[in-house]
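The complex is shown incomplete by one protein chain, all other protein chains being positioned as in the whole.
Labels for the chains are A, B, C, D and E, by order of writing; each one numbers its residues from 1.
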Amino acid sequence: MDIDNVVTGIVNSYEKYEGITKIDRGALINKNEIIKVIDLMQKILFPGFFEQKKLKSEYIKYYVGDICESIKYILNSQIVKAYRCCNDIDMEKMNHEQMQQKADVITDKFMNKIPDIIEYLNTDVQAAYEGDPAAYSLDEIIFSYPGVYAIMVSRIAHQLYLLNVPLIPRIMTEHAHSKTGIDIHPGASIGKYFFIDHGTGIVIGETTIIGEHVKIYQGVTLGGLSTRGGQALKGTKRHPNIEDYVTIYSGASILGGDTTVGKGTVVGGNAFITESVSENTKVVVKNPKLDYISSDKE
Amino acid sequence: MDIDNVVTGIVNSYEKYEGITKIDRGALINKNEIIKVIDLMQKILFPGFFEQKKLKSEYIKYYVGDICESIKYILNSQIVKAYRCCNDIDMEKMNHEQMQQKADVITDKFMNKIPDIIEYLNTDVQAAYEGDPAAYSLDEIIFSYPGVYAIMVSRIAHQLYLLNVPLIPRIMTEHAHSKTGIDIHPGASIGKYFFIDHGTGIVIGETTIIGEHVKIYQGVTLGGLSTRGGQALKGTKRHPNIEDYVTIYSGASILGGDTTVGKGTVVGGNAFITESVSENTKVVVKNPKLDYISSDKE
Amino acid sequence: MDIDNVVTGIVNSYEKYEGITKIDRGALINKNEIIKVIDLMQKILFPGFFEQKKLKSEYIKYYVGDICESIKYILNSQIVKAYRCCNDIDMEKMNHEQMQQKADVITDKFMNKIPDIIEYLNTDVQAAYEGDPAAYSLDEIIFSYPGVYAIMVSRIAHQLYLLNVPLIPRIMTEHAHSKTGIDIHPGASIGKYFFIDHGTGIVIGETTIIGEHVKIYQGVTLGGLSTRGGQALKGTKRHPNIEDYVTIYSGASILGGDTTVGKGTVVGGNAFITESVSENTKVVVKNPKLDYISSDKE
Amino acid sequence: MDIDNVVTGIVNSYEKYEGITKIDRGALINKNEIIKVIDLMQKILFPGFFEQKKLKSEYIKYYVGDICESIKYILNSQIVKAYRCCNDIDMEKMNHEQMQQKADVITDKFMNKIPDIIEYLNTDVQAAYEGDPAAYSLDEIIFSYPGVYAIMVSRIAHQLYLLNVPLIPRIMTEHAHSKTGIDIHPGASIGKYFFIDHGTGIVIGETTIIGEHVKIYQGVTLGGLSTRGGQALKGTKRHPNIEDYVTIYSGASILGGDTTVGKGTVVGGNAFITESVSENTKVVVKNPKLDYISSDKE
Amino acid sequence: MDIDNVVTGIVNSYEKYEGITKIDRGALINKNEIIKVIDLMQKILFPGFFEQKKLKSEYIKYYVGDICESIKYILNSQIVKAYRCCNDIDMEKMNHEQMQQKADVITDKFMNKIPDIIEYLNTDVQAAYEGDPAAYSLDEIIFSYPGVYAIMVSRIAHQLYLLNVPLIPRIMTEHAHSKTGIDIHPGASIGKYFFIDHGTGIVIGETTIIGEHVKIYQGVTLGGLSTRGGQALKGTKRHPNIEDYVTIYSGASILGGDTTVGKGTVVGGNAFITESVSENTKVVVKNPKLDYISSDKE
Partner (left out) sequence: MDIDNVVTGIVNSYEKYEGITKIDRGALINKNEIIKVIDLMQKILFPGFFEQKKLKSEYIKYYVGDICESIKYILNSQIVKAYRCCNDIDMEKMNHEQMQQKADVITDKFMNKIPDIIEYLNTDVQAAYEGDPAAYSLDEIIFSYPGVYAIMVSRIAHQLYLLNVPLIPRIMTEHAHSKTGIDIHPGASIGKYFFIDHGTGIVIGETTIIGEHVKIYQGVTLGGLSTRGGQALKGTKRHPNIEDYVTIYSGASILGGDTTVGKGTVVGGNAFITESVSENTKVVVKNPKLDYISSDKE
């Protein structure tokens, strides 16, 4: 019968390509739970904005405490699952209890970083307001700016990345990528007062280091020079350094681990930069000449 | 105890950075309700496409009337909340009832614009069909073209923007931005028969004015020249004018409030334009010379 | 009364613009059901990754069989609806039963292609792992890479496209486009070991042909040269051929149906290519000179 | 393997007991859709009570019209399915279109009865208020009295029963039975001003006829004398007649198709009545003597 | 046209029977919100039983505090709406702010009663365990005994009743009635160690007073003698007093405001009691003689 053939065909192919199956393997990461952590974090990072009830100061500690507990609870169990997924040699020596203990320690360390994340996000919102003439209020920025969302997720994920949590930070930033078109690798280190305008098409690579008061527009790539090396390049510094007060306009690419854009420099739209630029410079694409052909002549 | 420290740390930081909290402030905008308005609008702008039941002409007026009522109901309450959020001086003098009355008047004006929106969208769908050889039917366009979705939301949001509704128009267009990668500021004025192909990475700024029969491809920016002025630039004409029958190919940037692309002009891919272009011109990037290096020599 | 005017205005405009209404027409495609097919396919293409329970090999055939049944059930009814939507002359001659029989045959053919899709996706995941130094494990790639998601949907939709199913393939790929910013037309033919990095802003046109071991970065367009012809161009070969082992870096555009990028060639970032490139070539944008203006002098 | 045995065992038993399977039979009644009809009816029978938004008189016709449309739509398709389920000889001669036409006519007739149902329910609510000293307001009755809910559903289902709709009326009243413990067969004919207090454990049989201003308490049975006949009794008058202004206290049973309780009579708690009672009588259980045993003596 | 007639017919009947409509009246009680209060109360009255995550003592205060806040928030707004619904003369003099203040005071008083409710429920669970040989553990009782659920809701509703909150207490107890078949009026006063076994069909009237250590079985009515007076009886003592250590077996009715069942008395199944019974008595129905008819003779 037809259906039996279809099923047998599929099941047989699982045996051939078992790298892309999880059959008979348990403890799977739950993407929805990880997104829930982001949603819960958003509630305490911008308290009151994403809650339908009015938060009152007399109750605020219970509100925060209960959300912290939920974050801790979910994060804990997902981190244990992430440890089991990864092929790390040190992990493989651990039993379930040791993993759980390690996850506990990690989660606690993460929770203690939340006030720092709030401090940084406060500067990011400030930077967005000051940098964008189209912004009418801080509320508008927090409610609707994709850049602020992407930075928030990236700041959360970066803390987990620093704590060597596998898989989860990347799932977080890819969620933000999917919602905003802004792809910030959790490994990227980003200073205060970071402002992304419009955002779609931005790529910020794993080993990028960004200073304070940096502004970036849509379509900007802070990437690697070549990926020919593949896995062999893992761990090397492949992405650029952007110093304080740099502005990078839309479509510009800044590539390479040795490339540094100096303090206060402005990179013009569509610039393609693979070598360092000194401080306080304005880099403009020498106008790639345009032909103006009258349509009469065409 | 550890958790108490975490909670205290977070709560204390709320006091420091109260600009990004809404504690003890009520009347919050509800993003989901605003998205619901978009969904309801879509049901009456393209009747029958986003409804699982078959709409019948004998019932259609009840269907439309009930949806109008729901739109009016939700919009009303969200507009009042938006008034409360914004820091407008005129608003601050109003009491709750005056705001509600103002919201009533505004909502009514908006509702009366719906037939115009339908008229415009009809031309947009037409333009998409005629402009895209890959389009097999009007149905395909309405069901699946991100450009049509983004234009629809932008036409809705623009009407609210013209009525000086704060916050809501932007939340609407950012929702469309998130789903499509097309970022049209609600302030942009757009003529009939507007066609966006593919769309991802398009930015259309607040003070842009677009004529009729304009076609735009992915990665196009209609933006400002520099944002150095920040909030000081608010309200000035910062974005270009695109006249009738202009086509702008992918990756092109047209920047500046004084920049006008004349009627019938075609702007080639990746062109970077900061000065006006006359009518019926074909602007082509003089091929930025390419080096063809044989890999033998590499 | 005001509301009556609004309703009448809207209902009247439906009569004027009936191309964008579905009133008194039934049998409508259900977008959510089509997305459900994608979700179900994902469960059997990467078994265990998107399921919260642990899959066991002793049960796997029932799991696969039941999902196959659901896919078949939904796909069947949606294909019949799609046939009714399209304006195909051959279709119009068919009655409901004939359409249903045709849909049955088509669905069966599609189901038999699933093992092939698994085979191809296995190579894609392999290519992603080998090509991306930032990838820590196959799991990370399957869970979080937008490129893998877009390719998966494209491989599903392409099979339906080859079976001449109207509407549905495009709705599928536009769903992936919305989630990833990667717009692959279901008509595009794509070889094994295809890797898309970052992805946002990628456009791959309907008649594109891509070989094996091809790598593509964000912002790449494989498009048509001009769309001036509109519907007259339908069916012609408008998009390029990309041969085996080609790498195309971010922002590059390769346009035109006669344009072929030869085997092993590397296309540099932002290259704008409208003519064929021979094999094993490295195409680099001759650096569009940059001006470095010290801000002292500005 | 074990699981295969389990599955085979189950599938084999389907062949043996096919009366209780629906395999290879389609067009199944959807219980949830039928409950949805009740919910929609409740919204227009008690307008504003079960809606979170404030209904306005200027919009009310659209609200009602749209709900009517939904009721008609769902009811129609469920009635066709019910026709297919039942084994009626007349039905079996009909093709799908004839069934659909019949369902259309029936649904229209039902819709025209809605104002009558409202009229009756108005009297029922009145009766509840006047009859129950514990009732503080009409609102309390409409919001919370199980008797009112059960009567509402019974009045809806009775109209469908009169129109010979199979299956659906019974599914409706069993839903009310499940929520309230009040089991009124849709065949029962019930006059105005009907009041059920507390309700749990009430049974009202198919051929019961109840006059106006009747009050019934918890645990009352209006039933048949014996069911020994089984299916042979179908269609015969098996349940009692209750004339106007009768009150029946808790736990009383009135049994038999020839049993009539005359106008104005009061039936005391726990009375067991199998013969007619004349008008204006007070039937009291002659106190089944109680023994009072002092626990000293026990 | 038909549908217009139906709609007009319905809308017209709203004008005739406006007592059962809420058109143009706002501020409606939301039944679902009230049920949510019950669900939240259940979470803190039996902490950990109805929560999927493990509660930890280090976090418990945040958990409780956040739930308290939610209860307070919902209860507050529903109480204000309830005040508006009721036709109380004192209420009508209040403006919205005064109502809100009153609701605040009431909610606070209610919240302070929660520890008392926990104390009482603890005794009820104890009583259930000791009284029922079929109970295997306290867990079984808390998870699955309908009696415990009904008592819990009744103890919550009774506190609100004592605070003169209209509508809400009754909606709460009717929700429990619907789930359990146990109808306890919120006015009933019930002592510690109350045990209801099986429960279905129990009615406990508004002015009932029940002592400590009382056991009640299914089908028991603690009711009024006659309801002939209707609304005129409102406020009078109509239901019995049940003193400490009384057991009432299934189907018994105890009726009348002057009826007191003395301490330690056991009321046998089906007893019908309308007069007081002294202490430590065993009341048994003198066996209503049964006829045993051999079926041979029938």
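Observations on the model:
Following the convention adopted for this analysis, a contact is a pair of C-beta atoms (placed from the backbone, for glycine too) under 8 Å apart; a residue touches a chain by one contact, two chains touch by 3 or more.
As the structure is a computational prediction, the values presented were derived from the model and not from experiment.
Within the whole complex, touches from the chain that is not shown fall on A, C, D, E.
Among E:L55, E:I209 or E:L225, only E:L55 touches the chain that is left out of the view. One chain of the complex is left out; on chain A, the residues touching it are 1-3, 7, 58-59, 62.
Listed for chain E, the residues touching the missing chain in the whole complex are 44-52, 54-57, 60-61, 64-65, 68-69, 108, 111-112, 114-115, 118-119, 121-122, 125-126, 129-140, 142-146, 179-181, 197-201, 215, 218-219, 250-251, 269-270, 285, 287-296, 298. In the full complex, the hidden chain is touched by chain C at residues 53, 56, 59, 61-70, 73.
Basically, only the chains that are shown with their structure count from here on.
Leaving out chain B only, with every other chain where it is, the touch network remains one piece.
For the pair chain D and chain E, chains touching both partners: B.
Traced through touching neighbours, the fewest hops from chain A to chain E number 1.
In this assembly, C is the chain whose CA centroid lies farthest from the centroid of chain E. Taken over every residue number at the interface, the positions common to chain A and chain B amount to under half, indicating a different-residue contact. Averaging C-alpha coordinates per chain places the centre of chain B 53 Å away from that of chain E. Annotation: 25 Å between the Cα-based centres of chain A and chain C. The multi-chain contact residues of chain D, meaning those touching 2 or more other chains, are 56, 59, 61-62, 64-65, 68-69. With chains as nodes and touching pairs as edges, the resulting graph is of another kind, matching none of line, ring, star or complete.
Across the whole structure, chains are in contact as follows: A-B, A-C, A-E, B-C, B-D, B-E, C-D, D-E.
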